[in-house]
Structures are given as C-alpha cells and as structure tokens.
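What follows is a structure written as structure tokens; I'll ask about it next.
The complex is shown incomplete by one protein chain, all other protein chains being positioned as in the whole.
Each chain gets a letter, A and B, in the order it is written, and its residues are counted from 1.
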Amino acid sequence: MSLDAKRIVIAVLSFFFLASLLLVAWRETLKQRAEEEPKPIVTATNAACVTCHRQRSAGLVMEWEASRHAQVGVGCVECHQAREDVPGAWRHEGVVVTTLVTPTNCGRCHEKEVREFSRSHHARAGEIIYSLDNVIALKIAGTPGNPADAVNGCWQCHGSLVRFQRDAGGQIVRSGPEGRPLLAPETWPNSGMGRLNPDGSKGSCHACHSRHEFKAKLSRSPENCGKCHMGPDHPQIEIYNESKHGIAFYANRDRMALNKEGDWVLGRDYAAAPTCATCHIAGYVAVTGEIKGNSHDVGERISWTLRPIVSTKINLVRFSDGTQDDFPDTRPLPAVGATVDTTDYVVENETLVTRTVPRTVASVVPWQTRREAMQGVCRTCHDQAFVDNFYAQYDSLVTLYNEKFAVPAKQMMDDLTAEGVLDPRSPFGEPLQWTFYELWHHQGRRARHGASMMGPDYTHWHGMYEVAKTFYTEFLPEVVETAARRGRGPEWQAKVAALLARPEHLWKAGLSPEEAGALGQSYRQRYGPKSEPAAAR
Amino acid sequence: MRERLRRFFAASFPVDWDQLRALGAEPVPHHLKHWWWCLGGTPLYLFIVQVATGILLTLYYVPDPSGAYESVAHITRDVRFGWYIRSLHKWSATLMIAAVFLHMLRVFFTGAYRWPRQLNWCVGTALLATTLGFGFTGYSLVYEQLSFWGATVAANLVEAVPLVGHPAALLMRGGAEVSGNTLTRFFVFHIGLFPTVMLVLLFLHILLIRLHGVTEFEFPREQVAPAERTFPFWPHHATTELAIGVLLMYVLTILALTLPAGLGPKANPQVTPMHIHPEWYFYFSFRLLKLTSLRTSVYLTLALGLGLMGWPFLEDALHRWLRMPRDASVVVGVLGFGAFLVLTVWESLAG
Partner (left out) sequence: MDGGRRSFLAAVAAGTGLFLSYGLFAAYAVSFLFPPPVRRRPRRLFLGRQTDFRPGEARALVDDRGRTLLVIADGGTLTAFDTRCPHLGCQVHWEPKEARFVCPCHLGMFDRNGVAFAGPPAAAHQALTRVPLDVDAVSGTVFLRSDA
C-alpha cells in the first residue's frame, strides 16, 4: 500500500474514531447521574450507639437508617435519653437511657400530637383493668398465678401496666455490669395503645407508628388499625374491608400517597379512598376550600358511642387542664366554668387506682359538632344530601338495636339482679349472663359498627340476625329458666309474654293468613310449584 | 530575533537533524508490510493506552477494601466519561493480552525465536507473564466477588508450587489470607512494580531487536522487486503504526460503547459465589484444575510455562540429542496452541 493510501486510511479511520467519540459524548449526556440518595445522618452523639448496635442489633439499625428520623440526624440518644430519676433509667455506655420510649419522650418534639393523643381514648385504653373483659381474661380464663390471657391477649392491644421485676425487698432487680433494670415479663414487651408507663405517661406511640422506621405508609394503612380494631366484638377492619371504602383502597393503594412526607390531606394529596386514619385522624379539604388539620384525638369526630349496652350520643366536655370526658346524652351537660368531679385512673406504686378529681369545664363540644367534623371529611367526596341520608340510615339502625333489643334486655337483666335472681358478685356465673354479654358486646356491636362503616353483611348476618336469634331463641328462654330456678318462673314467664305482645315482637305468634298466602305465592312464582316453605302452604 | 532563538535552541538541544532523518529513514524489510507483523507494535500501543487510562483511573481509585468497590462504582457512575475511560482500560487489557498471544504465535511459527534470538524469546515470555500479571492484579483491584475469590484461588495455587510456593503466596497476599494487605500489594504491583518491570523488559526486547536486526522473510509466491526489498521506517512504517493506533482506538471505543465495563456484586469474604471463574486468559488453567488434581495441574502449568520460555533451548536439545527435525516445532506449536484453545473454549462454554 502506498504512503498516500495509508494516509487516506488514517483519515478514514480517524473519521470513524471521531464518530464513535461523538457517540460516547451522547452516551455521556444520557447518563443520569442518580440523585444523591438520602443518607442517614449519624451525629457524633449517636456514633457510638450505631457502631456497636449495627452488629448487635443489625436489623434495628437498618430500620432506623431507613427512617425520616435518620435523615435529619435524630438517632438513638434523642429518643432514649432519660433523666436519672425516671424509673427504669440506667447509665448505658456513659449515657442515661431508658428502654421504654413513652409519649413523654416523643413529645419532646412531637408536642402537638402527644397533647392530642394524651387526652384521647387511645391513651386511656389501658384503663380497662377494671372492666368485665378483664374479669374474663384474668379470672375466668386465667389463674391467680398466671394472667397469660390478659398478658398475651387483652393487654397487647389495650396496653399493660408496665412494672419492673422486684426482689423480696421490693427493689428493682438489676442485671449486668451497668445495672440495667429488668422489666416484669407479664407487662413488657408491650406496645398496647394505652400502655401505662412507669414515668406516669399513658400510651405508646409505637402502637401505630411502629419503630424504628416509623414509616408514615404503615401508620396510614388500614391494616395498622386492624391489629386491635377487629374480631367478634368490634370487627372494624373486617367491616372496612367489606365496604366500598375498603374496596376502593385496596384497588388504588398506589395512588394513596401513603408515604408522603409531612401532612396527608384528603382532597389534596389523595382521593382514591379513605383509610381509618383519613376519617378519624387526618386532614381534609373542607367545602370552603380551607384545609382542616389532623388530630391525634381519635374521638373528636365521633357522635355515637357504640361501645355500651345501649348506645347514646356523646358530648365532649373539655376541662381547663387539657383533659376531657365524654358525657352521654342521658347526662346533663355542665356549663362552661362549672366544676365537675371526674374520675382519674392513675398508677401509684405500680397499681392502677382511681381518684376523684374536680375539674373546671373549659368548653363543651356537643355531639352535633362532632358529627359535623366527621361530615366534613365525608363532604370531601360526597355531597351533603348523600351524607345526611347515610347518617339517617346509620342512626336508624342504632335506634332499632337500642329500642327493640338492648333496652328491654338490659332492663330484664337489671330487674333480675335487683330481685336477687342474678348475683352481681358473679358476673358470669349463669349461662344467661354469657348470652346477654354476647348479645350486646359482640353481636350488637357488630350490627352497630357494620352500619357505621357501611358493611352490610356485618350489619345484618353477623349483626342484627344474630342479635335477633340470640334474643328470641336463647336470651328470653334463659331469662325464664334462670328465674325459675330461683322460684320466680311464672312471674318472669308473664313478663316475657308481655314483652312479646308488643307489636315489634308479634311476628313470633306467626304470620297472618294474608301474609302466609302472599309468601307462598311469591315462592311459587320464583321457584316453581311446591317450593314454598311448609308453613306457607 | 529569529536567528537568536534558532541559535539558542540549537545550543540547548543539539540535535543533529540530518542524523535523525537518516535514522528515521532506516530501511525496514518488505515483509513487515504484512499485517501479521504489526502484532508486536499492537501490544505496545495498547500498553500506552493502559498507562494513560490507568493514570486517569488512579486519580479516583481508593486502594482499600472499604473504598475500592465504591470508588470504581463512583468512576463508572458519576465521574465525567468515567465509564468510558474504565471500559477502554478493561478492553485494552483483553486486546493487549490477545495481541501478545498472537504476536508470540507469529514469532513462533516464523521461527524467529531461534539462534541467535533465544534470549529475546525469553524476554518476550517474561513480557507475557508481566502482562498476565497486570491483568490479574488489575482485575482484583475492582474488589468484586470474582476479584476477591479469584485472588484467593490464585494465591492458593501459588501455595501449591513446590519449594517456593508458600513464601511466594505470603508475599503475594501480604499475609496468610487475602486481606486489605493483599489489595495494597496488588495495587503497588499494578501501578508501580509491573510497569517498571514492563519498561525494563520492553527496553531489553526492543534493544535486542535493534541489535539483531530484522532478517528478511521470504513468502514463497511473493515477487519482490529489488527496489522494494526495503522501505523507510519514516514515514512509511510509522504511518502504518499510526493507522493501527487509530484503528485500535476506534475498536476500543466501539467495545466501550456496546459492552461497557460493568460491576458485579461487591466482594464478600464470607460467601463464595456459586459461579466463580477467572478472566478468559486463565480459562485454560481453570479447566485444567477441574480435570486433574491440584498438584498435577500446578506442575503441568509450571512445566508448560517453563517449556514455553525455554522452547528455543528445548528445540535445540531435542534436535541435537533426539534428532527431532526443527520443523517439528510447528506441530508442537499447533498442538500446544490447539490445546490452549480447546481448554479455553471448553471452560467458556461449560463454566
């Protein structure tokens, strides 16, 4: 090849090389330099903790690193530090810490949320220690030396009264070279909502905001509430799952902005569906366009109490010290400025005691106002007529349950107790008492909750159907039978007969000929000849 | 003014331009027009590419287990044209080794290793070893899983060498196990020791070529006019080298664009990956290990290595003592390279 030819070859090859270099430049511009991933900040204060615990509690540190706390440098010490005089505090590697992080700790920064939470029923969930449920778990299902049913069951949702292990002299048992105080195993671990903490606070933020990632997506998801708000006595999560709200949620989970940083507002950040948090806590866009903020006081928008035997509307009485109480509408409302005796449940010497505390009324929030607050959420997606009609439906179901079954049944139970047939010292001694308990505490609640959150199957089949069946086939016969064993049979037979004579119970006497004929006709038309139930022929 | 400048440069840089021109015009035998004979300059050019890209990479590379992998990721992902420079470096390594193999084949099959050039063949084999050493240490610096475990396996192979194995492995690893020390050593080998050795050997290699001169090579059917028996180094042969250089840059860039250097999982000293393999140029040895015992393959590889380096002397001895015709070397070469190919391809398909 001649020299000139070689030079031409060089020129041509250079051209190809140059072209390839241009492709390189193009590739270079395409290269998306990934945005700096938010890295956790380990401050000097927390460096020692993280280094050691990265090995000893690797999962825990990994979770924290993924949290928003880590993004701003809030670490171990900020949450776990304690004053020396707090029960359960000990000096760990030079820092005074506590194992239990309570609302007091979280409240250092999350002051508003803790303030709202502390006055709510969530914080008071641990006070059921005096309730009938506790009797079931501790006495009926448990033994004096083994409260395991309460420990593993009731208290894991409601919260335990946290105690320390004590020696014979009553001193806290400590372990290890640092003298770490040991917590009593029946009371901890426990992340129940109303946990009674040694530092005097009530509640556990961790119940909803699982540590150590404290992920917003988790807290806002319905499954979170479903840990406790489920089951035969208050199947809220099951009802939600059945309802159109729940269906919409599960189909649109990725459009819910669940992990949005900061506030989470219905009508601004998401609209596909409400979750539990939406209606009961979170912010929404009001009809005026103004954004209503969230509140960790979960009862603020509740107008009925569906908990008791007979449901009532509830008014909110707020006191000057920041506490509040629900006043059922059967109780006269105090005036602002009046002094009212309230019952406080406080922990003294690791026992829950009640104290009567007079408090001054600062404001009264009637049930109508609470309902309006809830309706504000509904109005973000539904119009007022829709909402009004829904509440009419809901109210009518609660009223039906109240008037047809709850009130007469409760009256009977009260009368039987007054007459000495039932012994108040033995709340579950008679089968009748179990029947009545399930009637209102399980079936009756299912019916009411089902109506409140649009779960029709729970309202009817798991609810009113079972209420009716229990009432007619078990409760009433057992009333008579129990009374008979105490020699008051005929009297109570008459009372039950009198009840059944009321118009709403007359169906028991049987269908009228016209009603039977109509029923038979409809069966024959739908299912063919000879298909009608025997009674209708 | 110009006169003064000219005199200043002439005095401070007393180059005899006429002598230089004469040197440049040195006659190069016509057979070097055949492209097979460019395979010597090719690895040299690629070595220059390696040095240039290598220096650039060293500016960002962190030679410590805590930072090595991340620094390579940083180069690949963030640094401007980092992926390109790194891919050039990776592909240039492969092409350089391939070119060295091909060059050795050319030298072998043209008998250019014979007297009086036996020593130069040995220098050349040493250059091959150094190049393979570059490849091995360079790949280990990335600190991927394969880097770490490759280094572990290689060091254990070295251990199995008789007599010097254990101290050699200790020297190589900087300890009883592959650790941070190993990475430091490999880094120093890669950017310090081997380049120095390479330069010395290259100097020797080229010196010996210049001292011996290039013998004319006759192709059977080629007719060469007397005037064309030689052609001047400058500009003709130099231009050829330049063309090859540009071609190589083009090929390397295309490879960098289509098959850029990636990054496997980071080295984990606790976990050996399921599929482990060295770089392609060690496949033959890897396959050998799978076919025979450790002892056998180490001895065999050593023997083959020594056999390769000493072939000129071995051929002489065989010719003298066993009357082996010299041309039988061709058969040996074909068989030897054939075996290498078979083992390499086998490993690449099966592994």
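To be clear about the criterion, a residue touches a chain if its C-beta (ideal position, glycine included) is under 8 Å from a C-beta of that chain, and two chains touch if they have at least 3 such contacts.
This structure is a prediction, so every number in the text was calculated from the model and none was measured.
Asker: For the chain that's been dropped from view, list the shown partners it touches.
Answerer: A, B
Asker: Touching the hidden chain in the complete assembly: which of A:73, A:153, A:231 or A:328 does that?
Answerer: Missing-chain contact among the listed residues: A:73.
Asker: Of A:38, A:189, A:477 or A:490, which residue touches the hidden chain?
Answerer: Final answer for the missing-chain contact: A:38.
Asker: Looking beyond the chains shown, say which of A:53, A:92 or A:110 touches the absent one.
Answerer: Of the listed residues, the one touching the omitted chain is A:110.
Asker: Which of B:15, B:59 or B:349 sits in contact with the chain that's absent?
Answerer: For the chain that is not drawn, the touching residue is B:59.
Asker: Could you list which residues of chain B touch the chain missing from the display?
Answerer: Counting only chain B, the missing chain is touched by 52, 56, 59, 78-82, 84-85, 239, 242, 246, 249.
Asker: Just checking the interface: what residues of chain A touch the absent partner chain?
Answerer: So the residues of chain A touching the missing chain come out as 3-4, 7-8, 10-15, 17-18, 21, 24-25, 33, 35-36, 38-39, 41, 43-44, 69, 71-74, 78, 108-112.
Convention: only the chains that are shown with their structure count from here on.
Asker: So the centre of each chain is just the mean of its C-alpha atoms; given that, what is the distance between chain A and chain B in Å?
Answerer: It comes to 71 Å between the two C-alpha centres.
Asker: In the complex, go through chain A and note every residue touching chain B.
Answerer: Chain A reaches chain B through residues 1, 3, 6-7, 9-10, 13-14, 16-17, 20-21, 23-24, 27-28, 31, 33-34.
Asker: Can you tell me which positions in chain B touch chain A when the two form their complex?
Answerer: The contact residues of chain B facing chain A are 33, 77-78, 80-81, 83-84, 235-236, 239-240, 242-243, 246-247, 249-250, 253-254, 256-257.
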